[in-house]
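Let me give you the structure first, and then I'll get to my questions.
Here the complex is missing a single protein chain, while all its other protein chains stay put.
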C-alpha cells in the first residue's frame, strides 16, 4: 500500500512577479526539487546515484495552473510515482496551499547513463525504492 | 496566410546545469519571453496592454524535450498561435538549434482583467493582431 | 547582548552550474531570503510590513566568495545586523558549510515608503526588533 511523499516550500520574494504571484516557470524548478527529495526518501541522495553511473533527464513536463500562489505562502507538493517503465518514470504532483489545489504537474524522466547520457533501464534498487510512493 | 514569428536567444552559462545542458525549467522562462516578443510584434508592448486594463495568465504549459541544448548554443523559437478562444489562447513553439528540434512547447494563456485577474474575453485588437501568426 | 540568527538551505540542482558549483548570483537570492527570515524573527512577516506602508530596497550588495558550494550541500547563513542608520540598514552574513566559510556577504537596505518608494526613516518597531540580532 503506497505512502504519500510531501515536500514543502515557502514562496520567496524573488519567485513572485509583477502580478504578485509565483512566475509560471518556477513551478518546474520546485518540481525538480520535490522529485529530488522524493528520490532521496525512496532511493538515496542523487549524487550517490550519479556516482554509481546512473542519472536521469526530463523528457516531458506538464503544468496545469489552478490558482495563483502568492508571496510567503506555504506550499506543499504531494508527490506520487504514477508509472515506471523500462527506462521512463512519470511522477504526478499535486501542488497545494492547505487544502486548495494550486497546480497539477506531471514530469516524465528517462534513465540515462551518467557519462554518455544514453537511455538505459532503471536499476532494480531504484525501481524497488520508488514503489513505496507509487500512485494509488 | 500566416507568417512565422521567430525569437532567438543564446544559452547563458547560468542556464546550464551540472550535466552541461540547459536546466529544464528555463525553457518556460524562455517561452515567456518568446511569447512576449510575438505579442509585441502582433499587438504591441505588454506594458501598454496592461495599462489598457488587459493582462493574461498562464493556465497550462507543456514541454517535450527532444534534445539537450548546451552552453553558448544559439537557439531559435518558432512561435505560432495555435488556437484563440473567447478567453484563451494556445501558443505552439518549436525550439531548435539550426535545423535540429530541441523541444516542443505549448502554452495556454487566459485573458484577465489587469486589476481583478478575473477571466475576460480577448479584446478585438488582440484577436486581430495575433491572426498574423496563426498556425498554418 | 545580541543573539545569532541562522538560516539554512540545501543546494538545489538548478542552482549549480557546469563547474558543479553554485552559480555566483544565487548567493544574493539566498541572501534575500536569509534577510527576509531574519526580519520575520525580528519584526514579523514582510507582507505585514508592506501592508503598514513600509518597505525597503537594496542599495548595495557585496559578496566575497571564499570556497565553492556544491550540489546537495547544507549551507548555513549566520545573519547579523551590522549597522542601522536613519534610513539604511547593513546586514552582514557569513555563509558556511559546517565550520567552513563559503562566502561573506554584506547587503545595505534602505527603508522606503511602500507606495512611492521614497526614502523614509525606519519605524521604531523595526529599529527595536532588529536590535536583537545586532552584530557583536
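We call the chains A, B and C, going by the order they appear; numbering starts again at 1 in every chain.
One rule holds in what follows: a residue touches a chain if its C-beta (ideal position, glycine included) is under 8 Å from a C-beta of that chain, and two chains touch if they have at least 3 such contacts.
None of these values were measured; they are calculated from a predicted model.
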> Hey, which of A:3, A:17, A:48 or A:86 is the one touching the hidden chain?
Replying inline: A:17
> Which of C:41, C:68 or C:82 sits in contact with the chain that's absent?
Replying inline: C:68
> Any idea which of C:24, C:52 or C:101 touches the chain not displayed?
Replying inline: C:24
> If you put the missing chain back, which residues of subunit A would it touch?
Replying inline: 13-14, 16-18, 20, 23, 25, 71
> What is the set of subunit B residues that contact the non-displayed chain in the whole complex?
Replying inline: 12-14, 29, 32-33, 36, 45-47, 71-72
>> In the complete complex, the non-displayed chain touches which residues of subunit C?
In response: 19, 21, 23-29, 31-32, 55, 57-65, 68, 117
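By our rule, only the chains that are shown with their structure count from here on.
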> When the centre of a chain is set as the mean of its C-alpha atoms, what distance in Å lies between subunit A and subunit B?
Replying inline: 24
>> Taking the mean of the CA coordinates per chain, how far is subunit A from subunit C in Å?
In response: 28
>> Touching at least two other chains at once: which residues of subunit C meet that condition?
In response: 13-14, 71
